[in-house]
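Excluded from the complex is one protein chain; the other protein chains are retained at their positions.
Right, subunit A next:
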Amino acid sequence: MHVIQRYFVRHMRNMVYVMSGLIISAILIQYLPIPFMRDRTLIASIFYLLSGILGLIPIFIKALVSLQLRVISIELLVSVAIVGALIIGEFSEAGIVAWLFLIGQIIEESTLTKTRSAVKDLIDLSPQTALRVTSPTAHDAEEVTIDAIKSGDYLLVKTGSQVPVDGVIVSGDGNLNEASITGESTARRKSAQDCDAVFAGSFLTDGMIVVRTTQVGDDTVFGRIIEVIEQAEDSKTAVQRFIDRFARYYTPVVILVSFATGVLTSDVRLAITILVLGCPGALVIGVPVSNVAGIGLGAKCGILVKGARMFHELSKVDVMVLDKTGTLTNGIPAVARVRECTIPATSSPYPELDINYVWRLAASLEQESTHPLATAVVTYVQRRMPAISFTQPKHFRVTAGQGVSAICDQHTVVIGNRRLLQAHAITVTPSDKIMADKWMHAGLSVVFIAIDGRPCIMIGIGDTIRRHANAALRQLRRQGIGRLIMLSGDSQTVVNEISSKLDLDEAHGDLLPQDKANFIRTIQGSNQKIAFVGDGINDGPALAVADLGIAMGDGTATTIEISDIVLLNSDITKLPIAHALAKATVINTYENIGIALITILILIIGLFTGFIYMASGMLVHEASILVVVINALRLSHRKLDTRQHRR
């Protein structure tokens, strides 16, 4: 029997073509006025009969296999219906039902594949082979399958190919597109010099590198992301669990009703029609198919959702609580304020220095230092003057906790805080002092640039607001989030400074991780749904307590574990996109439930008013499945415009 079944599984398509031919011929013979042909009805019946029997074989075998496992399958219902129809001589009904059922399965399989394509496209990104070399400098590349690669192996990656494993660059450099990991499509420069890490699934757009393998296959960041998505797709919402339970009882009940009808009315035709209508197809498939489309679309743009339930939660969120550092702000110091120093009234005439020249001297010194504040200054100058060339400073000196000094281009350059200026006997005007105090109060570190004993520029350095953060908050408000709250471990003055530039309802500072969790518990008391958005590293308690934990971060195991949704690449603009996607997915789910319920209603009404029989019932049934799948496809083809938030 298994041999027959395997044969039918392999040749399903061809068989359905043959059946289609039989059915069409039968209809033509029956209804077209073909001359010189007698017994047209008989010939048509034979064609229908052949189609019915041909279709019955695979359906019946599948039904039997399930029955052996005590599972009442749809195939069993259809088999009984076909056999019944054959017995009472309704050959056309039997033939058409078998044909519709099988053709329905083929169409469903191919459309379902389309709804799952987002995730499949991702999986297809992982290469199946790799070029292994014996050492970072060897040229003995050998192509091996991915399963044969172990941690510690050296792999060669050429331009235009994919990184097959997680690892560290040990030789060469190149631009890597990490869209599959972070959703960010701009390539990043990575090199052996910086011991940069590379990830499986990323794409080397130019250059050539040798990678030392650290993780392979399912253990890579990419592998874990795929696993989370696969599990998420099959996770169930409360609605779906209800439907599944309903479906489990629905089928046996339909059999009983059909049997009872057959016995009581002796109308076999009506009894088997009820059997055909007893497949709750659209209802069972409708919800999962919407969820798959939504989760897949999210994965495509760097929004990792751990389950369909998370979408339902997110769509109902009333209050969004956001962490400050690393979420609304960049989490790394950057130049926030710049001001030219005032000239003291008592000062002697002084040669005016070009401001760009001052910046060039400053950057030349700061370049020598690895301090985060120095890096912030260099980054700022490079952005201001992209074509800058540095001058080599002489007598370079670092004073810990104060700043740097050197001779550069025959000028004495001092860059640092007021203590360093005092040590060099440089005075700052009272108005600059007041300004510096003000900046420090707002949480900024103040750095002076002094040339030849005269303060020229003062810089305020601190954590800066992420680009588009405010636009993202506004978008969330437009999408119906009622309250937006910022929490931070920083002092209240720093928090006030940042929140004054953002569209927030509340902002609270001086909070320990545990305090943030308690804060969320307090609002939860007021029966509102709360999402917490944090960086996933030190916000563990708050992420866990909130109804929904959203982490800004990467695909590392810890981030995924403690949160419900991960916004890869720490992109704040993905927050409103995730919220919009959640709403769209939930609406799509309810649309599909609606379509399924309407179908059942049509079938029941059709049955009792007598205009639906076996074949037409099967047609409505299969069509409804197709409609819900296509509706879900509409969702997965939705354009999530990431740019609309960047206006």
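The criterion applied here is as follows: a residue touches a chain if its C-beta (ideal position, glycine included) is under 8 Å from a C-beta of that chain, and two chains touch if they have at least 3 such contacts; residues count from 1.
Basically, contacts and distances are computed from a predicted model.
Going by its UniProt record, the hidden chain of the complex is named "Copper chaperone CopZ" among "Phospholipid/cholesterol/gamma-HCH transport system permease protein", "NADH-quinone oxidoreductase subunit M", "Amino acid/amide ABC transporter membrane protein 1, HAAT family" or "Copper chaperone CopZ". From the set A:I23, A:A130, A:V254 or A:V292, the residue in touch with the chain omitted from the display is A:V292, counting the whole complex. Of the candidate positions A:E230, A:D267 or A:E561, contact with the hidden chain is made by A:E230. Across the interface with the omitted chain, subunit A contributes residues 2, 5-6, 8-10, 58, 61-62, 65-66, 69-71, 73-74, 105, 108-109, 112, 116, 119, 147, 218, 230-231, 233-234, 244, 247, 281, 284-285, 288, 292.
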